[in-house]
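These notes are about the structure you will find just below.
Here the complex is missing a single protein chain, while all its other protein chains stay put.
Note that the chains take the letters A and B in the order they are written out, and that residue 1 is the start of every chain.
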Amino acid sequence: MSDLESRLDALEAEVHRLRAHQEISRLIASYGPRVDSADNLERSAQLAQMWTEDGIYDIGGVGPKYGRAAIAEAFAEHHFAMVPNGVCHVMGLPFIQVDGERATALNYSCVFRPDGERFYAWRVSANHWSFEYGAEGWRVARRVNRLMRGGEDIQVLLRDIDRMLAQGDRP
Amino acid sequence: MSDLESRLDALEAEVHRLRAHQEISRLIASYGPRVDSADNLERSAQLAQMWTEDGIYDIGGVGPKYGRAAIAEAFAEHHFAMVPNGVCHVMGLPFIQVDGERATALNYSCVFRPDGERFYAWRVSANHWSFEYGAEGWRVARRVNRLMRGGEDIQVLLRDIDRMLAQGDRP
Partner (left out) sequence: MSDLESRLDALEAEVHRLRAHQEISRLIASYGPRVDSADNLERSAQLAQMWTEDGIYDIGGVGPKYGRAAIAEAFAEHHFAMVPNGVCHVMGLPFIQVDGERATALNYSCVFRPDGERFYAWRVSANHWSFEYGAEGWRVARRVNRLMRGGEDIQVLLRDIDRMLAQGDRP
């Protein structure tokens, strides 16, 4: 193999890695505008396309939802009614680790709601995301969301950062 | 064209796309430090350089400002007086779509102010950004900012995510 070819190989691998980071960050960033405009089942079904067909959304204080249909329906009970008054899911900076066609991310999310002249932080949560790459691009295989009120499960979730840091990205 | 050349072409196109994402994210991230240190017209005029010469900043609850001079002056009324007491414009993770020398982004912003021993969320807003690439690099052609208090215009703004997701990045 020529020197030019080996340099191209290395560049392609690195650009592939950077692309995965960018696409996963973008997928996470899409959650806010999608959920805060979801006031009916059609829109929450579109939102559920973020997940794989059999993806899991384990919602803190609510419980796990299995598959796109159940995820879409999870928003029907309380969330749809909040949208007309303003509800705002802000995503914090994600820490992403890529492992071939799988990836993991940790980030915080804060949900703000209006409170007279101000806004208040209704839910502040940690999120542990698992992603898979497939025909539709990167999708969420599992999102575990936990309110930051302390407790052992929060510690288990956050401490996966140790593994993610130790492994680093893998091709 | 040789195989090496076609691989180089593909890499250059992909790196160009990644660069646009990075530069637009950086431009959005520059807003906070710029605005929260703007306590006079000289500094708000520098801040207004984020926009194109005839750029628009449509401020929720205030109204649209047309062009750099009007944008710079918009901060004179209330904002300059807040800076000495601390005002903090935190930018949420942006969702960016690149379309050649134009781009769109959606993100949330939270403005915090001190409140005794704590801080409070004064303004929580959705931002719809339109960018153009020119001689100065990426600049804001239009930023529409709306307080997340609900209402039809919020829904129109957030639902542009559908178009952005469907189109994806374009060269």
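In this text, contacts are C-beta pairs under 8 Å (C-beta built on N, C-alpha and C of every residue); 3 or more make two chains touch, one makes a residue touch a chain.
No experiment lies behind these values; they were computed from the predicted model shown.
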item	value
Absent chain, residues of chain B that touch it	4-5, 8, 11-12, 15, 18-19, 22, 25-26, 28-30, 32-34, 36-37, 39, 46, 83-88, 90-94, 110, 112, 114, 118-121
Interface with the undisplayed chain - residues on chain A	4, 7-8, 11, 14-15, 18, 21, 92-96, 106-108, 110, 120-124, 126, 147-151, 154-155, 158-162, 165
